[in-house]
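A single protein chain has been omitted from the complex, and every remaining protein chain is retained in its original position.
So, chain A:
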């Protein structure tokens, strides 16, 4: 049995038997790992609280035959504390974790950029500087980009021409009048601009956007994401927008 150490964000936990828990962690160096934490649901557990979803931890594991075993955990940052106090942030954060888990399919395949994006997303969510749903949509767009699925937003996805008119998920993003397939959505120009601002990290532009464009953007991003994942993101149905200010 070999011992290894890494830092990562807890994506999911599952109950195992009477008192154990299986945790899925996106780590910085190792990629996605699954490990078993023994006895954490019992009262005297040393590290139950550190193994909650959203927590950025430093952990040590023993390589096991089927599952690795968690032997030590230290908290780096408990992002969950800030998120549970605010329902829109909690639901947005849940959708981030679920997406990270789905986008990164293989275990123990390094995914450093996805890890950094997730930590950045959770940090932004808990800081509360931007609307939670905007942070979530930015995370969706960027994690898709890292996975190689960045949507075209400025030039036509098919001919790379300039005149962008419609948004077609199947074509890979925004398309011009000539390339536009039947049934493509026709969003407002401001909506495509907002998507582009979120993808590029232009927060002053994104924060200045109007509620109706944000709503349209969220709809397109969610549809685009779920098409690429070939599965629904269960948390998305529960994500609540903050009341418009």
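Note that a residue touches a chain if its C-beta (ideal position, glycine included) is under 8 Å from a C-beta of that chain, and two chains touch if they have at least 3 such contacts; residues count from 1.
As a working rule, contacts and distances are computed from a predicted model.
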item	value
Chain not displayed: protein name in its UniProt record ("Pyruvate dehydrogenase E1 component subunit alpha", "Phosphate ABC transporter ATP-binding protein PstB", "Recombination protein RecR" or "tRNA N6-adenosine threonylcarbamoyltransferase")	"Recombination protein RecR"
Of A:30, A:94 or A:209, the residue in touch with the unshown chain	A:94
Given A:9, A:26, A:51 or A:104, the one touching the chain that is not displayed	A:51
Residue of A:12, A:165 or A:200 touching the missing chain in the full complex	A:12
Residue ranges of chain A at the interface with the undisplayed chain	12, 15-19, 40-45, 47-54, 80, 83-87, 90-91, 94-95, 97-98, 234-235, 237-239
